[in-house]
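A single protein chain has been removed from this complex, and every other one stays in its place.
By letter and in written order, the chains are A and B; residue numbering begins at 1 in each of them.
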Amino acid sequence: MRKTGEMMTLDELLTKETLTELRIMYSHHFDARNLEGLVDLFTDDAVCEFGPDFGGDWVGKAQIRDNFAGYLESTDRVPFGVLHAVTNPWIRLIDDETANGRWYLHDLFTEEGQESPLGLYGIYDDLYKKVDGRWLIHRTRIDFLWPKRVYTGFRDL
Amino acid sequence: MRKTGEMMTLDELLTKETLTELRIMYSHHFDARNLEGLVDLFTDDAVCEFGPDFGGDWVGKAQIRDNFAGYLESTDRVPFGVLHAVTNPWIRLIDDETANGRWYLHDLFTEEGQESPLGLYGIYDDLYKKVDGRWLIHRTRIDFLWPKRVYTGFRDL
Partner (left out) sequence: MRKTGEMMTLDELLTKETLTELRIMYSHHFDARNLEGLVDLFTDDAVCEFGPDFGGDWVGKAQIRDNFAGYLESTDRVPFGVLHAVTNPWIRLIDDETANGRWYLHDLFTEEGQESPLGLYGIYDDLYKKVDGRWLIHRTRIDFLWPKRVYTGFRDL
């Protein structure tokens, strides 16, 4: 396995940047309240492992759509009233069709009138799968850090 | 058009990273109070569409220089008393010499003594043009979100 600092190959770089774009588009679609754009980023058998505070595992694309739709309806926010800002991508290619990504999440409440925009900090831990030539989110989890800690730690890879 | 998650090509990746660097250098030059470095990133016919709170459209490189110079003089800040931190780049190539970028902007007031460094949150929406082999900023706009919302939404592309 390549050590950090050893040169990555072109193939690795292209995959990593394609995965980076995938994770970033999750934020743009979610924050724009674009449900179909958001749900399109998941595999049919994806699992959102957001924990008991968010209803336990969301299993499969239909349930993921329903639960994101419910969340968007319940919040009744303007577009970009929340920003899911993401930094510090750490992406590891496991095999030709599996990859792991860990990202720092800065959840910002950006509605006008919000006293403090600092919503929460956490770490996304994603599994990506390549299905019919297209990388998608297969599993995603958040290590919640602040203000409430719900920490699982690293996935076994 | 390539879907999110489909592999990008090397040409696309090289262009995207060149554009990423362009947007990031805007921040480094602006925050260093390096007026010439900043203005050099714009096309001669560029337009800064920062809205009525910033004097309406700034049209052409001469006016852009004047207005940034005025802004820098009026603030009288130390270098890096403001950070224009940017995350979540979403870059779309429109044709060989036109591209769009949307970025989350975290405007931080980082002068010593500042009680809260949270300045504003918004979204840059840029058009880039390739002129004589060099990518430059052709138009830039901000969807202001917090603390004051001045929201336009997506450009027609």
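Side notes on the structure shown:
Going forward, a residue touches a chain if its C-beta (ideal position, glycine included) is under 8 Å from a C-beta of that chain, and two chains touch if they have at least 3 such contacts.
In this text, all values refer to a predicted model and were calculated from it rather than measured experimentally.
Considering the full assembly, B:108 is the residue among B:35, B:108 or B:150 that touches the omitted chain. Residue B:136 is the one among B:7, B:35, B:136 or B:150 that touches the chain missing from this view.
Within the entire complex, the positions of subunit A that touch the omitted partner chain are 3-10, 13, 16-17, 87-90, 102, 104, 106, 118, 121, 123, 143, 145-149, 151, 153. Residues 10, 13-15, 17-18, 21-22, 24-25, 27-28, 40-41, 78-81, 83-87, 106, 108-112, 114, 116-118, 133-136 are the ones on subunit B that touch the missing chain.
Going forward, only the chains that are shown with their structure count from here on.
Chain geometry summary: the mean Cα position of subunit A and that of subunit B are 25 Å apart.
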